[in-house]
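Missing here is one protein chain; the remaining ones are kept as they sit in the complex.
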Amino acid sequence: MNHTLWAEIFVLGVVLTNFRLLASSRLLVLINTMQIQAISLSAIPIALAPSALPFRLVLLAMITLAVKGWILPRLLKRAVQKTNIQREIEPFVRYEFSILLGIILLGLCFYISHRFKTDANLTSHFLLPSALFSLMTGLLIIVSRRKALTQVIGYLTMENGVYLFGAALAIEEPLLVEMGVLLDVFVAVFIMGITIYQINSEFDHIDTDRLSELKD
Amino acid sequence: MMTDTLLISVAILVLGGICGAFLSSSGRQGAFWGMAVCLAGALLSIIPAVNILWTGRTISYQLGWSIPFGSFTIAADPLSALFIIIISSVCAICAVYGVGYLKAYEGYKNMGVAWCFYNLLFASMLLVVMARNGVLFIMAWEGMSLSSFFLVMFEHEKPEVRQAGWTYMIAAHFGAACLMALFVLLAGSDINLDFNRMSSPSSPFMAGVLFILAILGFGAKAGFMPLHVWLPEAHPAAPSHVSAVMSGVMIKTGIYGLLRIIPMLGPPELWWGWTLLIIGTTSGILGVLFALPQHDLKRLLAYHSIENIGIICLGLGLWLIGTATNYPLIAVLGLTGGLLHVCNHSIFKSLLFLGAGVIKHATHTLDIDRLGGLQKSMPKTALMFLIGAVSICGIPPFNGFVSEFLIYLGGYTLVSNTASSGHAIAAGVIALISLALIGGLAATCFTKVFGIIFLGAPRSESAAQAAEASPGMWFPMAILAAFCIMIGIAAPLCIRMVLPAVRSLHHFPAAELTAKVFPLLSPISLVAGILFCFIIAVTLVRRWLISRQPVVTGPTWDCGYIAPNARMQYTASSFAQPVIDMFRYILRPQRHFHMEADDFPKQIRFSTHTFDLFRTCLFEPLFRLSDTAAVWLHRLQQGRNQLYILYIAITVMALLVLTVR
Amino acid sequence: MLLHIVLIPAALGLIALIVRKRPLGRLLLIAGSIAHGISVFLLALHRNGIPFNEWIGLDATGLLFLSIASILFAAVSFYTILYLSREADQIIQDAVEGFSFVNHPESIFIGCLLLFLSAMSLVCISRNFGLLWVAVEATTLASAPLISFHKHHRSLEATWKYLLICSVGIALALLGNFFLSYAGSGQLHLNVEELTSHAKLLNPLWLKASFIMFLVGYGTKMGLAPMHNWLPDAHSEAPSMVSTLLSGALLNCAFLGILRGHGVLVAAGLRIFSGELLIYFGLLSMAIAAVFIIHQPDYKRMLAYSSIEHMGILSLGIGIGGLAGTGAMLHATCHSLTKGMLFLCSGQLLYIFKTKNAADVQHAFKTLPVTGFLWFAGFLAITGSPPFGLFTSELVIFKGIIENGRWYIAGFYLLFLFIIFIAMAKIVIPMTFGQADQTVELKAKPNDFKEQIWFSGPAAALCAGVLILGLYIPSWLWHLMDQAAQCAGGH
Partner (left out) sequence: MNTLLHMLSWLFAIILAPLLSGVINRTKALYGGRKGQPLFQAYYDLFKLLNKGAVYSQTTSWIFRAAPIISLSVVLTALLLIPIMGYRSVLSFRGDFIFLAYILGLMRFVTVLAALDTGSAFEGMGASREMQFSLLAEPIFLICLAVLAAGTGQLDLSGMIQSLWSASSPQTNAATFLLTGALIIVLLTENARIPVDDPATHLELTMIHEVMILDHGGIDLAFIEYASALKLWLFSALSIGIALPLRTGNPYMDFIIGIGGIFLTAVIIGIIESTMARLRLLRLPQMMIAAAALSLTAFIWVT
């Protein structure tokens, strides 16, 4: 029984960190919240797993923790120093309003997952809505923020949401695919980082809002 | 043996044309090579066609061709044979003419390519007329449109020529799209689009839909009224020998298509005949009405092609009404009249276009109001043009009258036949009135054209020094003029050529057919003969009388004006002004008047201009509207990343909420 | 044996990344394309001999798209060799705004090209949805540096948009994978054979949700309507040979993802659900493409929007199924070849006329006879005029729609094709015909004309391919396409 309790706490952790991401404007704070989310995320499969912990699951959790908890935030911190941009100045959607929007999205996620009438498996009762919710927060961050770096963080939150959903099925998912997913996410962020460096050196700003010259 | 010659002729034209393009870009050899290939192809296709017409047999040829739904099946029955003869003869004559005409462009235009597309056009027209498979038909159809597009774009430096090419390209593509829909619907579930395997549509509603599609598809090429917009722009843009081929023969492939498809749609209904009749009336009357105020000779002739297509449609309309109300005589009269008018029109229209080419060659302008008095400097061309002009107005001793006479007779028999219903009689009257009006208007238009261009005093410098065309140019015109007179006089003989085609379309007992139609035309040639005897007699009397009297030349009597000059003559627009004024609500002529005057008027500029009604009130607003709507919608792509991701998020949410139940 | 086509290009790509010397890099590129071509040919010869294991296997659709990719890659590699030798590390003057910029180092470019090829091959042969996802993500990452080969602000912006939007899209596709495995309540491996065999047991609700995710995810990558916005920017800013590969090969691979999902749904009996979605997305893409091509000033963006239109036709064809499915496969082949030819020609036009604005390009027939002719032939082919292959495929799709009894869809289909024809004609005709005597002072060096013939060599080869497909389709090819449509859930 206590498994699901622990899992519920960690999932709640993810949902709260999402709200934190929506609220804060400082980039460094955002990256720290990302780390917390990564930690709670990698803990969930262990919490959900049946008593006999297969070695494969532990290895998976450790690698996720390493990639999402340590390497990616370090990359992002280096990018922040390089482009020495501290804060997200007046985004499209003000912070208070983003939180309100976050709550509405949460409600919408519960409504959708309720509609999905998943089978008796209890875990999916709160797992699906939170996965959908972090997906939507990721999208919201990308849509409502100006700085390219914040958009990368938004993308990572989306990735975590999808990963969270995968976590419930982590037991069956072949290891190779999980590794592939992690590798791809890492390389994606890596290349986004390089592009941001280039944009910064070319434009000496990373306001995606001003990056809108190509249009019809 | 016959089919191979037909196939060989098409092959010669295609291969000859293409290698002509690469071989010789310089003027002389390119032109002669092109003409030689064209003449060879024409010869090889006329002989079997005449044989088929004479014997009335149908020959077909099947070749494997692994294209989905496609098979290379071609066949030539009397109807195709008739069209093959028209196409080959007109193309050959225009090729001979073209060599002389294109001499002026030798310097800066690539002759090889021009002749290559000319031969490709000829080959694709032959293929269209012989194709018996949907895919092959559309391939040949587009091939025809493409090669004529490149010929229209011959002088593509001028922006209006490019505009004409663009409009022509769209009309051709619209036609091809409708044909694609037509053939696919006609084939039904059958995997192959062969004509002989196409069954007639199940429900009359389906047959009606197919009929409308056929009208749209073939009408776009033939130039039925609302779809004619490209014709008055494309034909003047093309070199004259090409516009002669396009106007004379290419738009007839549209009529051929209709004739080929309608019997496949099962028994026709009365409203089909009515549609064709209404199209014929509108195309006819409006075509000649819009021709009247034109200043450019080739634009005027292009509008006249629309008018003559209208007359052909009247004939076909009577044919459908005749079959619908199963009154075979009217059907036969309408169909024979229509088919004969197809032949006649391709002869005198190409004659007139070649004449226009000579005028352009000699005076470098086609603006009617700049010409005048060319009769004295170009007597031979003037005579040819006169014969063409008189026959296009359908005046008796020439060939235009013969086909209109048959259509008239169809109308009158429809009207005078007591058994026909009110519907049919109304249709008959409409046909008669429109034919009469078209005849009158055409006479007005062509008296204006011939009178202003060839007679009176020359109105401009270039008209004054015009020189007679070289024999290479007026000799083909002489052949065409001879055809006009020959068909006019010996009408019953020429009917024998058209009757097998009529019989293949309308299964009418042969004996009765010749018995009924033949005697109708023999009195006409008799009376024409009598007319010629009278003319000879009166000329002799005149010569005898005048020989004894003094003949003096002096200035024209102008009520005592001191110095009448050429500009005081009647111009084209003033000649046509009363008639245009009568129809001003349709034509909407625009007058531009500008006068510089301080005390006395120094200089006055006055010009009238009429725009094509359908172009200005139907197509231009439609295109402008869609352009503004599209440009307004371009705002969707503003360039901001966040917006694009918002689109994706909204799509996902919407789909999840709406579709997953 | 099957993995070779992925490993060889990947290995060569990695070596190319490291090696600095220029001629060696180009040699690797040529070797990579030839090796890939030969291996695909060998695979095609004895296709049924290859075992299907849990991860990879070659079915008809995979083979078709693989062969298209390898043909295009061969043409592009030949063009790249000439392109790189012409622009080897000079300061190049930008066409549109005139500032000067330097290209990325050549080695990265060639390396990424080869990695891009291997990623695409992996997509074509993968049988596992997870592996498919990883491969598609790999194609995005491999192609991102290619787009920003010219180091100037516009191509950077295009790359950024491309990366971000495609990654978001593909993340949704990953969610689709998880939904799919959830539909099989966790027991089933995400293998295509396994899923199709147990399709009836899958929970239909989750299956529908997973298809929606696949459609939106891979649809973004493929350029279907509401998710297409990155495509015009990426294709018009990337160098022409990269946009050839993007348009010709990458969009097909993304389409493969949707086809696999559609296959599973058809096996599960939800054919109407996924068919309807594909049809409406197809029609929407054609509509959007039609709207955006009207009054499109930039001819490269015009080509990008025409790719969106043709992807719309593909999804419409597969959505209708039956004969239209086979037509869609033929359409994919012909479209890739024609679009490749057009982009290579547009590259040549850009280099000589130094402008992207279609209005400034005049009389291509006179200044660039070969490219002008190919450009006009490409225009005729892309709008579906008869002598070319696209006409036959559009005819087959049209017949499929009519047989399916959907008249209004056939009506819209013809209407959009016609609007796009008009809009494109308005742009292309003034470009190819035009003022002969107005001397276009060519900015390119005079000796370029000698080379110029070679540049249009690959384009001419592709044009010949489409022309042949238009006039004569060998029976084995038609049979292959029929099989491809079948196993893509077409029937």
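Letters A, B and C name the chains as they come in the text, with residue numbers starting at 1 for each one.
What we mean here is this: contacts are C-beta pairs under 8 Å (C-beta built on N, C-alpha and C of every residue); 3 or more make two chains touch, one makes a residue touch a chain.
Keep in mind it's a predicted model, so treat the numbers as computed, not measured.
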Shown chains that the omitted chain touches within the full complex: B
Residue of B:Val551, B:Ala597 or B:Leu658 in touch with the missing chain, whole complex considered: B:Val551
Residue, one of B:Leu63, B:Ala515, B:Val538 or B:Ile650, that touches the chain absent here: B:Val538
Which residue of B:Val527, B:Cys617 or B:Val657 touches the chain not shown here: B:Val527
Options B:Val209, B:Ile278 or B:Ile395, residue touching the unrepresented chain: B:Ile395
Residues of chain B in contact with the chain not shown: 372-373, 375-376, 379, 382, 386, 390, 393-397, 401, 404-405, 408-409, 411-413, 415-418, 422, 425, 428-429, 432-433, 436-437, 439-441, 443-444, 446-448, 450-452, 455-457, 520, 523-524, 526-527, 530-531, 534-535, 537-539, 542, 545-546, 549-559, 564, 566, 568-570, 574-579, 582
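Heads up, the rule we're going with is that only the chains that are shown with their structure count from here on.
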Central chain (by mean CA position): C
More contacts between chains, A-C or B-C: B-C
Centre-to-centre distance between chain C and chain A (centres being mean Cα positions), rounded to whole Å: 31
For chain A, residues contacting two or more additional chains: 116, 139, 142, 151, 208, 211-214, 216
Shared interface positions of chain C, touching two or more other chains: 160-161, 164, 168, 172, 205, 209, 232-233, 292
In the complex, chain A residues that touch chain C: 116-119, 124, 131, 135, 138-139, 142, 148, 151, 155, 158-159, 161-162, 165-166, 169, 171-174, 176-177, 180-181, 183-184, 187-188, 191-192, 195, 198-199, 202-203, 208, 211-214, 216
Footprint of chain A on chain C - complex, ascending: 128, 130-131, 133-134, 137-138, 140-141, 144-145, 148, 151-154, 156-161, 163-164, 167-168, 171-172, 174-175, 178, 181-182, 185-187, 189-190, 203, 205-206, 209, 232-233, 236-237, 292, 296, 301
Residue ranges of chain C in contact with chain B within the complex: 160-161, 164-165, 168-169, 172, 205, 208-209, 212-213, 215-216, 220, 226-227, 229-230, 232-233, 273, 277, 288, 290-292, 294-295, 327, 330, 380, 383, 385-387, 391-392, 395-396, 398-399, 402-403, 410, 414, 417-419, 421-422, 425-426, 429-430, 433-437, 471-475, 478
